[in-house]
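Only one protein chain is missing from this complex, and each of the others stays in its spot.
Then we have chain A:
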Amino acid sequence: MKKLVLHSTLVLWVCILALAGCSTAESTREATASDQAEARIIKHEFGESTIQGIPKRIVALEYSFVDSLATLGVTPVGIADDNKPDSIIAPIKEKLGEYTSVGSRYEVNFELISSLQPDLIIGDVSRHKEVYAQLNGIAPTLLLKSHGATYQENLSSFPVIAEAVGKKDEAEPLLQAHQANLDKLKASIPQDEQRTVLPAVVNAKGFFAHTSKSYAGSLLESLGLKDAIHSDEAYPQLTLEQLVEYNPDVLFLMKTPGEQTIIDEWSKNPLWGTISAVKNNNVYEVDRGVWSLSRGIISAETIVKEAIGQLYP
């Protein structure tokens, strides 16, 4: 019992100290910042954040935010790149300057992030809402949809990010330019295109379809193509039997280069040959980083260019 009391007192003390630390840190920041510029209130998926002035040191905790920032010509000071610099796709990387990796997207490294002294953090609402308070203690934090978001949801985050980094006016023209680029690419799709397409992640343990609810699926649908699977689930796992039943006319297989996948196994089955995409030679291997991980304006245009290049050579 004595021990319990001691422990709970200790825990309480730590909490009080932490709270005190937070509040003093915040008040000093407010005091200095208010001298520079007016405060802006940004609404995001998990509430509102007050941002003072123009953030210069931004930490992005998902690839999709890196894409948006790169589109706006901003290099984040820190990126959660899972310690794999190569996971940032080439067309985005060439727009970025120097940045520091802050480690995993799943296990947020608070110490590393706060050592960068950021003035804005952008996180994913599905992954980071549990740690919102801690992130907000380091710097004003926006949580936006990223993992499992559709193309449209992803686009709607863009103006929010633009406003947060003080480039509100640039958002609209950039979005229009993006739409114009897509429209130009879209022109090569014939009006009477009836084929269904199915992007899917394939690896050693399974085949994961990207339906009309997924990023790649909703992007292709926005061009007027039809995803072979319409479902509320974004990435259902399929058996060969189900794939044969959905019978897509085009397959985009996202894989990590060099990896063995379930397709090595399935392609030996005579049923594989009955799938329309296989029969008509419309199976394309694409890069999983571009098609599934990046999710943003730059990667969307890369995906569409690649898809159309394959479909209408």
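Operating definition for what follows: a contact is a pair of C-beta atoms (placed from the backbone, for glycine too) under 8 Å apart; a residue touches a chain by one contact, two chains touch by 3 or more; residues count from 1.
In this text, contacts and distances are computed from a predicted model.
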From "Iron complex transport system permease protein", "Ferric reductase like protein", "Cytochrome (Ubi)quinol oxidase subunit III" or "2-oxoglutarate ferredoxin oxidoreductase subunit beta", the hidden chain's UniProt protein name: "Iron complex transport system permease protein"
Given A:S156, A:N203, A:S222 or A:Q310, the one touching the chain that is not displayed: A:N203
Touch criterion as defined above, residue of A:E48, A:E107 or A:E172 at the omitted chain: A:E107
Positions on chain A where the hidden chain makes contact: 82, 84, 87, 104, 106-107, 201, 203-206, 208, 231, 233, 236-242, 244-245, 256, 258-260, 262, 265, 269-271, 274, 288
